[in-house]
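For this view, one protein chain was removed and the others were kept in their places.
Note that the chains take the letters A, B and C in the order they are written out, and that residue 1 is the start of every chain.
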Amino acid sequence: MVLNVVIVGASGYSGVELIRILLQHPNVTIRHLFIHTQEQEKLDELYPHFRSFINIPIRSVSQLADEKIAELKETSELVFLATPSGVSKDLAPKFLNAGFKVIDLSGDFRLKDPVLYEEWYKKDAAEPRFLERSVYGLSEVFPNQIKEGCFIANPGCYATSILLALAPFYRRQIPIRSVIIDAKSGVSGAGRGLSRNTHFSEVNDNFKVYKVGKHQHIPEIEQVLTKLSGKKETVQMMTHLLPITRGILSTIYLDLEDRMTDEIVAQLYREDYQNQPFIRIRPQGEYPETKQVYGSNFCDIGYYVDQRTGRVILFSAIDNLMKGAAGQAVQNLNLMMGWDQTLGLTQIPIYP
Amino acid sequence: MVLNVVIVGASGYSGVELIRILLQHPNVTIRHLFIHTQEQEKLDELYPHFRSFINIPIRSVSQLADEKIAELKETSELVFLATPSGVSKDLAPKFLNAGFKVIDLSGDFRLKDPVLYEEWYKKDAAEPRFLERSVYGLSEVFPNQIKEGCFIANPGCYATSILLALAPFYRRQIPIRSVIIDAKSGVSGAGRGLSRNTHFSEVNDNFKVYKVGKHQHIPEIEQVLTKLSGKKETVQMMTHLLPITRGILSTIYLDLEDRMTDEIVAQLYREDYQNQPFIRIRPQGEYPETKQVYGSNFCDIGYYVDQRTGRVILFSAIDNLMKGAAGQAVQNLNLMMGWDQTLGLTQIPIYP
Amino acid sequence: MVLNVVIVGASGYSGVELIRILLQHPNVTIRHLFIHTQEQEKLDELYPHFRSFINIPIRSVSQLADEKIAELKETSELVFLATPSGVSKDLAPKFLNAGFKVIDLSGDFRLKDPVLYEEWYKKDAAEPRFLERSVYGLSEVFPNQIKEGCFIANPGCYATSILLALAPFYRRQIPIRSVIIDAKSGVSGAGRGLSRNTHFSEVNDNFKVYKVGKHQHIPEIEQVLTKLSGKKETVQMMTHLLPITRGILSTIYLDLEDRMTDEIVAQLYREDYQNQPFIRIRPQGEYPETKQVYGSNFCDIGYYVDQRTGRVILFSAIDNLMKGAAGQAVQNLNLMMGWDQTLGLTQIPIYP
Partner (left out) sequence: MVLNVVIVGASGYSGVELIRILLQHPNVTIRHLFIHTQEQEKLDELYPHFRSFINIPIRSVSQLADEKIAELKETSELVFLATPSGVSKDLAPKFLNAGFKVIDLSGDFRLKDPVLYEEWYKKDAAEPRFLERSVYGLSEVFPNQIKEGCFIANPGCYATSILLALAPFYRRQIPIRSVIIDAKSGVSGAGRGLSRNTHFSEVNDNFKVYKVGKHQHIPEIEQVLTKLSGKKETVQMMTHLLPITRGILSTIYLDLEDRMTDEIVAQLYREDYQNQPFIRIRPQGEYPETKQVYGSNFCDIGYYVDQRTGRVILFSAIDNLMKGAAGQAVQNLNLMMGWDQTLGLTQIPIYP
């Protein structure tokens, strides 16, 4: 069986990564590509690394009037929105209304509370009835909802790396005094849009903190932890910019009410993830590195119980464009379609 | 059908890249791994990016006595030698004598003239009768010899990027006044061995020339060009070290006796390579970048005919660990076995 | 004695580097700073690395009407234009007319032939009478003209690195069959303006050629070589983008009519440069690296006479923001003012 899909926002980095995956997905055919600013006629003129792989014309998002979407529906069933926050808000309802399944990679449908969205995104929120319909696509944590969903809000990159490490603690309501998350991301997470923060000479051989106290993944993480534990959760998260292209490593400091041993932590993870193909819990004493998941859909998790301080410290690494965006989107596609969740996602990390 | 293979030198970067490819090759099973210095018992302890992919024990090269090799032959048919120059020299004959097919990634069997080898490698040459038996594995240029061979000397990384760009000119005996090759490579080409030249703080945010006048790929390139044109060829080649992990870009300046047009250059390449799946000739005005072949087996070639100077300038990009080493080795395996040459090698470049 | 200076274009990378130098120059006081787009009120808000060093307000270039310039003249004598090509063209004449000494870091006054300027820059050329008044500020090659000048066209970064290596050959009219220049530059040479070519994710861990056949330093180099040799000179130059912030390394291949020895090359350089404090000719067998001149005003030159091919190969490294822009501008200031040319320029390269 072949599923025909549309990709909107095909020229951003998440869109390009989606295409890389889907071109090798056995059950999917990419039928239509839409981009925001039409610089070229074909994708491989814009991204020559695709030469010999793809020959589909790219069209402008501005063409996506309702009739056009209805017409697309004749040949396609599902749309990936790799569009920025603020754009998906309007596009997703149109596609849903036309009968499409929708996987949205933006932040527009992740926060269920429109007030929270407007506070953190500084933009108008999506309509509540669409916010309600969306399923938060953290694949390993909400697989059943995803399987039954037809509208996925694909999680944020930081949120994915952090929630996968924390979920086993929160869903068991292990009493936690405080959680501090020190997260570091490569530059591709900021996308292809130009800015001083992504200008080579400002980033290379440099390291900095950014969006201090303002990162929109903070309420996203808190919403999910609250859902898992059943009580209002607050986290401390700080985001830093690494002079690398891909990769997020989050170091998470947990102050627990009761001490834990290494073995208990290992046990928690084993229980939750041992059948999860994309989560690799590292053996005690071995810690993840961003390069070790480069180009793959893995989330590598390490842990350390500090005997001196009693804290449990977690380390979680993902490729922000794969498990943090396009990879998880395809994993969610596989879940929705009832396919093996690894279809199209068996890439081995490229190292070195 | 499944071919069982042995990899010797499994812990070097070429070996690791071979394993990455072969783990996803439909017709190959890796049966045995040997490494030089046994630091760990399993490959994924040494290279955790392989966790969940491979569970084969690694053994020491020192175990490879003749009896052991004979024993390996009972379960395997082909060996990849990803060993350093000076080591393959002795290992390849042992495996050949035991009936193995051999693909050697070192420089030991590339130069047919032992005197030349000793001059450039400053080591003892392999035995002449084995030098004679080896086939130079430049896949697109010598496919027939490779198909009939059972002992492949896999080309050097610089040599591959340069020869693929130059072959159409030399095999047609187009009169060339001079050729100057300015080549630049990422650091992984120097392997996993530690040296000041590969020490992060000495390379990062730095750029330099190295092995001035001494690079052992110079005689390799000259030997092949001489073979193609039928007359003694000499090239000027300079090698530079880029602060990147993977990738070679060679800029080649050709002074021709007679002027050429862009169209003629395009035509030459079309004739030679249009059915070659791993060579992508870029349209006029578009030039290759190393990142556009990252993690893939492509050789991307661009050209520019300078109207002001009359020179033809060629640009050739490869991933030095793929097309420059392990990728081409697998391509040669496919050719030798009579398989489709793209088996296991359809990775799309990872960009960005 | 203290010279009061104005800097226009203070927020670009060359402007910022000028300020770094001049803040520690014993004879200079920075009196006024102008920038193009006024984002902040003070320079250290825009560039916090200057905190505790500078407290001068920054004003908009748009204020630079004739009266304003006349007013500036009351407190200042010299202006550095670190403005883009196309802007200096109009500003320099205004400042000259007001009686300022002018050092222009743009390309607007380097090419004496306005037709050539318009062909390569795709912009309107400056008025011929101002083109005639400008002195090409290649400090070690034209020191006398610079000393007598009051309007300096500061050389391009590539041109500086290449011309310093070539001048001894051309001014002696050594017969040269051909010269091929393969130049590589760090990203800061492209300035602070945003573009896809300087977007971190497109440059990091990547390497590419750019402006193929179109780089505006080609006619600049040819103009100077022609002036030195007394006959029309043509060069082949190709420019590449390195994933580093600062530094240019040019590899130059000279085909001479008559063979040269290493000793003769060394002798040429010794004759021309032995009293030049910013040119370091490397001993035979040692080659320059960009990091070895990082943050300094040096031009490091190495050479290699290839016995196999007869070619003389030159290697020249500079920090593009120092000797390739602001450093040489200050060196020219020192020459113009009759000061020791090293004033303010004794920074030791930062390594590693």
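Quick notes on this one:
We take it that contacts are C-beta pairs under 8 Å (C-beta built on N, C-alpha and C of every residue); 3 or more make two chains touch, one makes a residue touch a chain.
Quantities reported herein were computed from a predicted structural model and do not represent experimental measurements.
Only one residue from A:75, A:309 or A:342 touches the chain missing from this view: A:309.
Only one of C:50, C:80, C:136 or C:315 touches the chain withheld from this view, namely C:50.
Per the touch definition above, the residue from A:51, A:192 or A:291 contacting the chain not shown is A:291. For the options A:201, A:223 or A:331, the residue in contact with the chain missing from this view is A:201.
The set of chain C residues touching the chain not shown comprises 13, 16, 20, 23-24, 47-53, 188, 204-205, 245-246, 277, 280, 282, 286, 288-289, 291-295, 298, 300, 346-352. Residue positions on chain B in contact with the hidden chain: 13, 187-188, 192, 194-196, 198-201, 203-205, 243-245, in rising order. Within chain A, the residues in touch with the undisplayed chain are 178, 180, 182, 184, 186, 201-202, 204-210, 212-213, 234, 236, 238, 240, 242-247, 249, 251, 253, 255, 287-291, 294, 304, 306-309, 311, 313, 315, 352.
Assume only the chains that are shown with their structure count from here on.
No other pair of chains shares as many C-beta contacts as B-C.
Rounded to whole angstrom units, the spacing between the C-alpha centres of chain A and chain B is 36.
Centre-to-centre separation between chain B and chain C, using Cα means, comes to 40 Å.
Within chain A, the positions touching two or more other chains are listed as 13, 188, 204-205, 245.
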